[in-house]
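Accompanying notes for the structure given below.
Apart from one protein chain that is not included, each protein chain of the complex appears where it belongs.
And now, subunit A:
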């Protein structure tokens, strides 16, 4: 029995949101997707899941770096220092040029990166989707 993966997508660009949604579908990943348009919104949604008895925190967070209000770094820092959320896998959505940002994100302890635009064959995003497929196949 495959498991449905809970994904929180934190991304302000509508185009990139669609990009992620399309890719998840193409990869046939069984998922439940929540979308936050910025870090603050994402954090509020996370806090709500804590008090909810039916839906827990997300399995995976796909996090854009550059966002208004609370940016990707700040949100990742908050999550990694939170007692409950700290083990949630975070994948950073980056463009290929953001080398310095990547190094900084790695220090924070993110699981990996997905390079935008999402290419089905791109090695970086393959890692992330393989992980999702593995999680899905593991059942619970």
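One rule holds in what follows: contacts are C-beta pairs under 8 Å (C-beta built on N, C-alpha and C of every residue); 3 or more make two chains touch, one makes a residue touch a chain; residues count from 1.
Quick note on the criterion: contacts and distances are computed from a predicted model.
Colleague: Going by UniProt, what is the name of the one chain that was not included in the view, given "Thiol-disulfide oxidoreductase ResA", "Glycine--tRNA ligase alpha subunit", "ABC transporter permease" or "histidine kinase"?
Modeller: The chain we cannot see is, by its UniProt record, "histidine kinase".
Colleague: Which parts of subunit A are in contact with the chain that was left out?
Modeller: Given the touch definition above, subunit A has residues 13, 15, 18-19, 22, 95, 97, 116-117 touching the missing chain.
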